[in-house]
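Sharing a structure here in structure tokens format.
Presenting chain A:
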Amino acid sequence: MSPWLPILMAVPVVGAIVVALLPKGSDKLAKQVTLLVSLAVLVLTGVMAAGFDPDGDRFQFTAAYNWIPSFGVKFGVGVDGVALVLIALSAVLVPIVVLASWHDADGVKTADGTLITPKRSVKTYFSLLLVLETMMIGVFAATDIFLFYVFFEAMLIPMYFMIGSYGGAQRSYAAVKFLLYSLFGGLLMLVAVIGLYVVAGKSTFMFPELVGAIQDPTMQKWLFGGFFIAFAIKAPLWPVHTWLPDAAAQAPAGAAVLLVGVLDKVGTFGMLRFCLELFPDAAKAFTMPIVVLAVISIIYGAIVAIGQTDMKRLIAYTSISHFGFIVLGVFAMSSTASSGAALYMVNHGFATGALFLAAGFLIARRGSPFIGDYGGVQRVAPVLAGFFLVAGLAGLSLPGLSSFVSEFMVMIGTYESQAHGSGALTAAAVISAVAVILAAVYILWMVQRTMNGPTAEPVKAFKDLNAREIWVLAPLVALIIGFGFFPKPLLDVINPSVHQTLTNVQVPVSTIAEKGTGQ
Partner candidate 1 sequence: MNPAIDAPTIEYGTLAPLLIVFGAAIIGVLVEAFAPRYLRKSIHVPLTLLSLAGAFALVLVQVLRGQVSTAPSAMGALAVDGPSLFLWGVILVLSFVCVLLINDEGHFVASAASVPGSADEEAAESVDNGSGHTEVYPLVLFAVGGMLLFPAAHDLLMMFVALEVMSLPLYLLCGLARRRRLLSQEASMKYFLLGAFSSAFFLYGTAMVYGFAGTVSLPGINQALSAGSGLDPLLMIGLAMLGVGLLFKIGAAPFQAWKPDVYQGAPTPITALMASGTLVAAVGAVLRVFWVGLGNLDWDWRPVIWVIAALTMIVGSVLAITQTEIKRMLAYSSIAHAGFLLIGVMATFGTAEQNAVSLKAILFYLAVYGVTTVGAFAVVTLIRDPGGEAGHLSRWAGLGKRAPVLAGTFAFFLLAFAGIPLTSGFMGKYAVFTAALDSGTQPGDPIGGWMAGLVVVGVIASAVAAFFYVRVIVLMFFSEPAADGPAIAVPSTGTVAVIAVSLLVTVGVGLYPESVLGIANDAASSLFIR
Partner candidate 2 sequence: MTLVLAADPTLADFGKDPLWITIIKAVMLFAFLMLGILFGVWFERKLIARMQHRYGPNRAGKFGLLQSVADGLKMGLKEDLFPRTVDKVLYLLAPVIMVIPAFLAFSIVPFAPMVNLFGVQTPLQLVDLPVAVLFMLAMGAVSVYGVVLAGWSSRSPYALLGGLRSAAQVVSYEIAMGLSFVAVFIFAGTLSTSEIVKAQADTWYAVLLIPSFLIYVVCMFGEAARIPFDLPEGEGELVGGFQTEYSSSLKFALIMMGEYLHTFTASGIAVTLFLGGWRAPLPMDWTWAHTGWMPVLWFFIKFVLTFCFIVWVRASLPRVRYDQLMSLGWKVLIPVNLAWILLVAAVRNVVVNEDNRMIGVALGVVIVVGALAIWMRFDTVNQRRKEARKAEVDAEFEQLSNEPAAGGFPVPPLDLPHYHGVQHKEIPSGTN
Partner candidate 3 sequence: MDLYVPILVLAVLAGGFAIFSVAIAPFTGPKRWNRAKLDAYECGIEPTPQPVGGGRFPLKYMVTAMLFIVFDIEIIFLYPWAVSFAPLRNDAGQVIMPGLGLFALVEMLLFIVTVLVAYAYVWRRKGLDWD
Partner candidate 4 sequence: MTTHYLVLSGLLFAIGAMGVLIRRNAIVVFMCVELMLNACNLAFVTFSRQVGNLEGQIIAFFVMVVAAAEVVVGLAIIVTIFRTRRSASVDDANLLKY
């Protein structure tokens, strides 16, 4: 019974209430409070993480309180390595997002003063942000599947409102699309959850007790289906990805970061933890089709990204491609690949986050998301251009930047994975390798068309990043580069739990994981 996680979840929601109850007109105060709270959460997370013992039990900082005895539901929380890093990821991203979207709510103006987004309630925005943080932490920390589901669904609502009332021109369409897709997936998952409860007949939802509870393979397949579809929609996997580009493109930059950086990770996280461990046989049975889907979305995302003229959409599509990698890694059934996938979740969070924010700043200056409207930014705003470049390179996982490690691990792991004996996964790895080249194409093309070349007329008015914006991007870039060269701390935390997972799936744990780290 450690109070850590409950506290961690309580702090932001309390903050949210405070922010919401602030008197009218105290927008600045609201922002400051939010920032403070999120930083506090960050600190707390850091302290907690420091106390995490990689070689200890799988779940640490566990706590479980009776919530709905009649349903056998507990308020059960606890983190293993993967969950921990993801919580850390969200804890890191939130303050950055707060800072980044400092002015989003109070009417974003372009340099020449044309209003992009009208003035909206600041307090609402930031309290929603904090509520969202609570739920992000909760969803990763939940060890009770019912609780997980609750957060999984409830998370949609604040994000829905953030997109819907603070987004761009098409916002309500995007918001509804986002909500309905996820809701539908969620409801299917609900059936699966209930089914799990009923079939397992253990009258509990606690994850550890349910592992291996379902033996009947056909039942496994059904329930697996329920969970997987939900997660596949969440971590947009081709062909159910279509909501992401809209949502990401319409959402304010900050929300987009959380959406792509954290919310979607819930999908892959869920696959890794629930799909694999609860239904090993089904997972094995379905590996092939899923891998195919993954590969398709890797390639598809990349190719479509090349065709995009809208920066945010482009980034969204790159993410689809990257999620393809993560899913591939998860289902490759080799410790290297899985660890890589887990690592990728974090790194992708940083990389895409940085990219979105940079693009967001760019757009905020010009008021248009279209690549064609820019050009030669680096002359007028070198710092911005620099950050943009780094973020982009992280996106195409240049060696030395964090994404590279994870992507590399995923591919190696997949390549060497002997699950399904045949070379099927090998083939998958080879094909997905193509995506690396494509990634180079779309990123560099975007950077080149926006940053270099002749300076477009409106761009001349651009101011370079101000202190706040630098403070937003700097930590991310630092993390990207840092973990690029030294991912070990992350891996040390991740590996044990990933191994645990794989053992539950009865996959021989090779030691490649360690090999992957050394470069």
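Following the convention adopted for this analysis, contacts are C-beta pairs under 8 Å (C-beta built on N, C-alpha and C of every residue); 3 or more make two chains touch, one makes a residue touch a chain; residues count from 1.
Selection criteria: all candidates are chains of the complex that A comes from, given by their letters.
Because the structure is predicted, anything quoted here is derived from the model rather than measured.
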From 1, 2, 3 or 4, the one in contact with chain A within this complex: 1
Candidate 1-touching residues of chain A, taken from the complex the two chains share: 67-71, 121, 149-151, 153-154, 156-157, 161, 164-165, 171-172, 175-176, 179-180, 183-184, 187-188, 190-191, 194-195, 197-199
